[in-house]
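Other chains dropped; remaining ones untouched in position.
We call the chains A, B, C and D, going by the order they appear; numbering starts again at 1 in every chain.
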Amino acid sequence: MRFHGFVAGAPGAGGPTPPRPHNPLYATALGPPVKVTVLVGSRSDLELAEKVRVRLTEFDVPCEVHVASAHRTPEKVERLVRDPSTDVFVAMAGLSAALPGVVAARTLKPVVGVPLHRGLGLDSLLSVVQMPPGIPVASVGLDASENAALLAVEILALAHPELIAKLERYRAKWREEPAPTAPAPP
Amino acid sequence: MRFHGFVAGAPGAGGPTPPRPHNPLYATALGPPVKVTVLVGSRSDLELAEKVRVRLTEFDVPCEVHVASAHRTPEKVERLVRDPSTDVFVAMAGLSAALPGVVAARTLKPVVGVPLHRGLGLDSLLSVVQMPPGIPVASVGLDASENAALLAVEILALAHPELIAKLERYRAKWREEPAPTAPAPP
Amino acid sequence: MRFHGFVAGAPGAGGPTPPRPHNPLYATALGPPVKVTVLVGSRSDLELAEKVRVRLTEFDVPCEVHVASAHRTPEKVERLVRDPSTDVFVAMAGLSAALPGVVAARTLKPVVGVPLHRGLGLDSLLSVVQMPPGIPVASVGLDASENAALLAVEILALAHPELIAKLERYRAKWREEPAPTAPAPP
Amino acid sequence: MRFHGFVAGAPGAGGPTPPRPHNPLYATALGPPVKVTVLVGSRSDLELAEKVRVRLTEFDVPCEVHVASAHRTPEKVERLVRDPSTDVFVAMAGLSAALPGVVAARTLKPVVGVPLHRGLGLDSLLSVVQMPPGIPVASVGLDASENAALLAVEILALAHPELIAKLERYRAKWREEPAPTAPAPP
């Protein structure tokens, strides 16, 4: 049985919250991560979302990318947020970037926010990171698709230890990048 | 019959959108403004919301103030947005101020956004004003409760001409403020 | 009879304000919107103003675009502001963007301000949005011509309900934009 | 005969511009400076305006301070700008500080702009300094009443050389301020 994590609506919106069974065997049932769901506010931002998916795929973490906007398609956002097979959400948006916060307000699962550098840069960055108390968003940097994917894997690795070795391999390789020393002086 | 202006949800969320009667007599039915609804994200910001209400009351414009948060109580926000007796919304929030945009995404009525100066100031200002295309928010300045009320009245006056004289009286009085000249040099 | 909304000058400037008839039948007389007037500070910014006009035309809202500058041609601004057939003003300017405020100081009709991204971006944005109390400007985002047009239509729709169905069609279409989901992983 | 410097209005606003006599003896007629006019946007900012006046008085430069707002009382601003006995204008305003630009658009005399630190600071500073080409404003720093007065005197001194010695005395005294050296180490 999986953690649905969806925040049930107000009493009048969809009936009372059903009782959630406290299954002591829950942890045992933890298998490989089911899915990271990436939401991106606009079709024109799909390229960066794809980078998240490609990187997650390299970690064998399934990933779905959806164009869904807090402003345009709140119902689609809500439907995606209710998906029980998602473990971690990544939400990417530019300008007044409400998407990460709107996702976070509707789930209790971790939400990684990626501010996109569209207008001033500072606009989306501050919109994503300066969330009011009660609704945490895990913000990474401007256009930081790579770090969004890695953060999702690190979070998943707590429950899915088979990811640990993959993270270690990634980082070992990553550490090798800055090897070169500049040529000797002429 | 009044303009409900609510943006119906996705097919699965609440049934199909009911057909909206195109009543040619609509305009004739325009009476005095029904209501301005002020939404403020946090109880601690009620004071500025009250200033909006007080000013609107002076214009004989009914006004309700609700603490409702895009993040905390999205259902309450949605319920308030569906209220057919509201003509104009005023949404006030600090930090990553998603409330005005969330309201604007769910209505076709004018939404006035008031960024509140809580964290850096620039955070809420940019969050309110830098909305993506398709969801207009009418932003006023930081903590600008006075201008939010006046803008709402100006918007209402297009349909409710009895407000015009009141606006003129307000402005005439307002124009008198800066009358004094500094005392003559010693 | 239409709402002229022009703010008459100080007593000594042009004679006493003429009495304004309070016509109880005003509301009944509301016909289709007469006009949105777009003022843009410089000839080089006409392209964005044109986008406002094109969008408004799609809503069958008449729109005039004028190059008129708060600094260069204050008299032209003033003459345009006095035009009784305008319902909503849209004022666009870059750098120290005084135009929206100057228009708002001379009318009681709604003024939508559009800061243009010319110098630092923050300069025009702050100039438009941080208006002093008493002179509301409805600011949209940097270069946000689309939202300026939509906000004008939303404001007009309060008095001109035939615009409601058009707004609903616009938004329904707009909501469809972000439909695509990224291709499945390889 | 003095330089009126007022920018005549559009043809319909006040009749044709009267011919300006080109008096070859103009320079000879230069007497002591007639006046610096300080305009401040709000009654609450009078204190800083008073500092300008006090400093100018110490230079024996007559100075008038008026509360006049580009937004509130444009006619008062216009009337003050037409005053032929003013040589230099000082315009002070906070937030979206349109006053210096509005004055500069209506005169050909030098206009010193003083951004006041009210909201974010950057708002008024950028509003005053980032003027579009064609309308120069001589901006000083945030709340810089002292420098506004000195700049006005320096400008006047070109035509009124009796001010030179006073400026030299001021600066000589001002240079003495930072004399002290910190006490010797214990």
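Assume a contact is a pair of C-beta atoms (placed from the backbone, for glycine too) under 8 Å apart; a residue touches a chain by one contact, two chains touch by 3 or more.
Everything quoted here is computed from the prediction, not taken from an experiment.
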Of the identical chains, 4 are shown. What's the total across the complete complex as given in this file?
8
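The rule is short, and it goes like this: only the chains that are shown with their structure count from here on.
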Partner chains that chain C and chain D have in common
B
Most remote chain w.r.t. Chain A, using mean C-alpha positions, is D
Quick one: how far do you have to rotate chain B to sit on chain D, C-alpha fit, nearest 5 degrees?
90
How many Å are there between the centre of chain B and the centre of chain C, using C-alpha atoms for each centre?
17
Once you find the CA centre of chain A and the CA centre of chain B, what distance in Å lies between them?
33
Could you tell me the distance, in whole angstrom, between the mean C-alpha positions of chain A and chain C?
39
Can you tell me which residues of chain B touch two or more of the remaining chains?
122, 129-131, 134-135, 141-142, 174-175
Chain contact topology under the given definition, line, ring, star, complete or other?
other
Let me make sure I understand the interfaces: which chain pairs count as touching?
A-B, A-C, B-C, B-D, C-D
Which of the residues in chain B end up touching chain D in this complex?
117, 121-122, 141-142, 174-175, 177-182, 185-186
Contacting residues of chain B [partner chain A, same complex]:
9-10, 12-13, 41-42, 69-76, 78-79, 93-96, 98, 101-102, 104-106, 119-120, 122-124, 126-132, 134-135
Which residues of chain D touch chain B once you look at their complex with the stated criterion?
38, 41-43, 46, 49-50, 53, 57, 62-69, 72-73, 76, 95-96, 119-120
